[in-house]
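A single protein chain has been omitted; all remaining protein chains appear in their positions.
Here the chain labels run A, B and C in written order, and each chain numbers its own residues starting at 1.
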Amino acid sequence: MSWNTFGRVLRFTTWGESHGPGLGAVIDGCPPGLPLTEADIQPFLDARRPGQSRYTTQRREADAVRILSGVFDAGEGQVTTGTPIHLMIENTDQRSKDYSQIAKSYRPGHADYAYDAKYGVRDYRGGGRSSARETAARVAAGAIARLIIPQVRLTAFVCELGGDAIDREAFDPQAIGENPFFCPDREAAKRWEALVDRARKDGSSLGAVVECVAHGVPAGWGAPVYGKLDADLASAMMSINATKGVEIGDGFEAARLTGEQNADPMRPGAAPDDPPVFDSNHAGGTAGGISTGQPVVVRVAFKPTSSILTPVASITADGQATEVATKGRHDPCVGIRGTPVVEAMMALVLADHRMLHRAQMAQR
Amino acid sequence: MSWNTFGRVLRFTTWGESHGPGLGAVIDGCPPGLPLTEADIQPFLDARRPGQSRYTTQRREADAVRILSGVFDAGEGQVTTGTPIHLMIENTDQRSKDYSQIAKSYRPGHADYAYDAKYGVRDYRGGGRSSARETAARVAAGAIARLIIPQVRLTAFVCELGGDAIDREAFDPQAIGENPFFCPDREAAKRWEALVDRARKDGSSLGAVVECVAHGVPAGWGAPVYGKLDADLASAMMSINATKGVEIGDGFEAARLTGEQNADPMRPGAAPDDPPVFDSNHAGGTAGGISTGQPVVVRVAFKPTSSILTPVASITADGQATEVATKGRHDPCVGIRGTPVVEAMMALVLADHRMLHRAQMAQR
Amino acid sequence: MSWNTFGRVLRFTTWGESHGPGLGAVIDGCPPGLPLTEADIQPFLDARRPGQSRYTTQRREADAVRILSGVFDAGEGQVTTGTPIHLMIENTDQRSKDYSQIAKSYRPGHADYAYDAKYGVRDYRGGGRSSARETAARVAAGAIARLIIPQVRLTAFVCELGGDAIDREAFDPQAIGENPFFCPDREAAKRWEALVDRARKDGSSLGAVVECVAHGVPAGWGAPVYGKLDADLASAMMSINATKGVEIGDGFEAARLTGEQNADPMRPGAAPDDPPVFDSNHAGGTAGGISTGQPVVVRVAFKPTSSILTPVASITADGQATEVATKGRHDPCVGIRGTPVVEAMMALVLADHRMLHRAQMAQR
Partner (left out) sequence: MSWNTFGRVLRFTTWGESHGPGLGAVIDGCPPGLPLTEADIQPFLDARRPGQSRYTTQRREADAVRILSGVFDAGEGQVTTGTPIHLMIENTDQRSKDYSQIAKSYRPGHADYAYDAKYGVRDYRGGGRSSARETAARVAAGAIARLIIPQVRLTAFVCELGGDAIDREAFDPQAIGENPFFCPDREAAKRWEALVDRARKDGSSLGAVVECVAHGVPAGWGAPVYGKLDADLASAMMSINATKGVEIGDGFEAARLTGEQNADPMRPGAAPDDPPVFDSNHAGGTAGGISTGQPVVVRVAFKPTSSILTPVASITADGQATEVATKGRHDPCVGIRGTPVVEAMMALVLADHRMLHRAQMAQR
């Protein structure tokens, strides 16, 4: 959780800029013996990959991952060895000319000014380290994390786009993969086509809310007090570019409920050894920072992409007034491609906590 | 950020249960030479202290802090020495009998079941380690953190209680300390008296939203990618008992804005060396995880207290169906006393980031 | 491994100065359900306790430990709960007057000058935080660590004192507890009586080498590359006051052997599932930073106590020339009481690594 490393016993470190030769992730602490080839990672990168529909940036990146260490094939298929796994993705479509203006002026809403204020130097090609391209490394790392928690099923989706929310009654998990918005409500997906099309044509942008649900997390993962499962999820999600809010379970809505409304009644499971059954899941699957066996539910707010065609007042690097309108190839709604990133971060947090739980609890 | 320790170069570790002999915090990495006596800490504990109005728990704790290490008086007043500062608070009002039922049944919404599922053993007296009493240690530690960031002015307040929000036009910082709700809107404070009174009498409970604003944070604190200022604030806030959501700046509302609406235009400062002026602060004072010089704004959702008089279905520790109604001395709205805790956590995150910034940036 | 915290998943943080109200350790991450009372810790503290023979300092400290958190008795005996365990020891024999001179002059070989150079302020009463009293907290923490590695048997002893080494042929583990030097060679122990007596009477001091052997560590604990078992042991031992060297297995002697001499031949164990048998243990029980199943052997060099009666040239805090002769109550050979500290640190490192191994290896 510091600078470019995340996690405790399953840790990953990412490196790379938007317009450098490439980017990567070093995953450390992965259990050995897990079957792993590039084919286990690539589908997740493909889901995040730009240029797949007209609703995302037209930058074209193959985002082909290479595993450079930490695996070995002793004759029975390639498996992890328990040593650091380095995943590398080359940058292939870097039109630096698109970004020449950023060298001199600060794009409002971007990290340009903050980076210069902090570092006094900045790789201005495409945002450098602050580019959303960094999230490709997270998605690659997330694919490794999934191998460590095979009992968990993750479902991430956009539940609200440009202020237009899905109808929970129309929720169909099948739909998520069948539209360019990771939208589980087919009607909403249709409406969003028009919304995003208009924003794209206007050079405007939209925000979104992404939800991720983890089924199959057993009771007991997480730890008080500063290592709460919720706290780690919050940190993980708020570290994603353009996120401004995180909720667990009912989130801010819980603050508007009474204690009676917010209670999640428990009943004995069907069989004596079954886990308890909950009547509701306002809590989002955690209590006291520890999983309860219910689905773990996280919601993440993505602001609208800061890159817009409308000129906005700003300053130049030497302090003069200017206006900035960002041309170029941008996602009109960065929350869409943020969906696989949210899912990856959830996998990484859960895998770390599974391993931490094992460390302390021995046999369990 | 792990178990019971928070922070990187300014780190604190808390210990203690609700009904043990006491609790404490060890603060490590504090700069030397800062004047520090108990009197610098006690006022913040007093603000969090229970039993001060009829709107909070009637448990009576002096919450008197003792400094057991890390300070020295060489004749010119007591100062920090740079070595670990141990702050200890004794528990004085522990009526264990109030909690006898918890030993056998799991209180819905509490961490009882999760703790047992994880640890197989649980200090059931008052919630043990999951009790909100742990936050007293945070508030004590926060008082040390404040000494490290004298340029920062923190203002935490309840901005919504039981679904009733303050009127931002009526915001008066002076009011915050003059009502039992940390409420900056005098009219709202009056309404809340009735709200909380009713909840208390009904044995019900209410949620709240707490906002904390940090003025005076210079541009440049924070760090990409997993050590973003926002990510650390999110982790810090979500580690507080009963929190279910965290927002930076406009938070979830930002997901409903267009790029144009969400932009924070920048203009040159008045004098050549002045920092830029922003026309708005949708971002809440950060960009790319780094402070921009604008006020840092965090909002935290507190669920309603889980302890309510209305019986809720639950199970016993041996898996039988039961109903639990929680008698005893509880805060009808835990978010109220959460306010000084939010402020303390913000101080701790900012102090850590100030020191991290120094580590990397040398002269600055 | 940072400031006042050691460990990764089993972590402890110590606080307290020589002449403050007390000192303590917070142990975080301990598995739950382990029977623990003060009686499980006190014997180890008693072994380190000053004033037990004329060969150690005459400072009289009860060193009585109190467990202030992290344990609970639900009716079947007190056990750990998995939450932070705070162990506290009060200081009872603090004759500050003995140390009045240190306020003005730097004792050569002590940390006085370095502390002032770093912090600009210093608790000069008895060395403050740099006092060997801090090691009491380690010994207390070590007693907890032992509970986590019941399969391991630790034996620490002084193998050389004032340049006089034990005869390995005369090694009798029984003897260690029967003389004031933790000496396994009864003849050597007799010689050391005279050695230390003379040093004590002369106001001089002696160094020592302490060895610790861990039997029962299974193959597989430890981890490449920077988390090697050897690296952690080296860090742990070099963090003890007055240590100047650490060896694993043959240590520096290995640098003088040929590859043939240094080889540890392996043979199959007696039964098919038995671990291999090694003909020798030059390696000291580790290879590539991972335990091999052989006894883990560490040796630690303690310099002679810096406090001596002979005046040594020094400077005052304001830079003037002076001479310092340290009167007061000092160990003539700090290595002797360092023995239980070495053993405690080894327990803490091994317990951490056992838990780390579990985290990554699942079933094992």
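The rule is short, and it goes like this: contacts are C-beta pairs under 8 Å (C-beta built on N, C-alpha and C of every residue); 3 or more make two chains touch, one makes a residue touch a chain.
None of these values were measured; they are calculated from a predicted model.
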Touched by the hidden chain, restricted to displayed chains: A, B, C
Which residue of C:Ala103, C:Leu147 or C:Met266 touches the chain not shown here: C:Met266
Touching residue (missing chain; options C:Gln101, C:Thr155 or C:Ser235): C:Ser235
Contacts of subunit C with the absent chain, listed as residue ranges: 1-6, 8, 14, 106, 108-115, 117-119, 129-130, 134, 160, 162-163, 199, 204-209, 218-228, 230-239, 241, 243-252, 254-269, 272, 276, 279, 282-284, 286-293, 301-308, 310, 312-315, 319-321, 335, 357, 361
Residue numbers in subunit A that touch the chain omitted from display: 2-5, 11, 13-17, 20-24, 26, 28-29, 32-33, 68-70, 72, 74, 79-86, 103, 118-124, 128-129
Where the missing chain touches subunit B, by residue: 8-9, 29-32, 82-83, 224, 355-356, 358-362
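The criterion applied here is as follows: only the chains that are shown with their structure count from here on.
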Farthest chain relative to subunit C (centres taken as mean CA coordinates): A
Mean-CA-position distance for subunit B and subunit A (Å): 26
Centre-of-Cα separation between subunit C and subunit B, whole angstrom: 38
Approximate Å spacing (C-alpha centroids) for the pair subunit A, subunit C: 45
Where subunit C touches two or more other chains at once, by residue number: 29, 32, 82-83
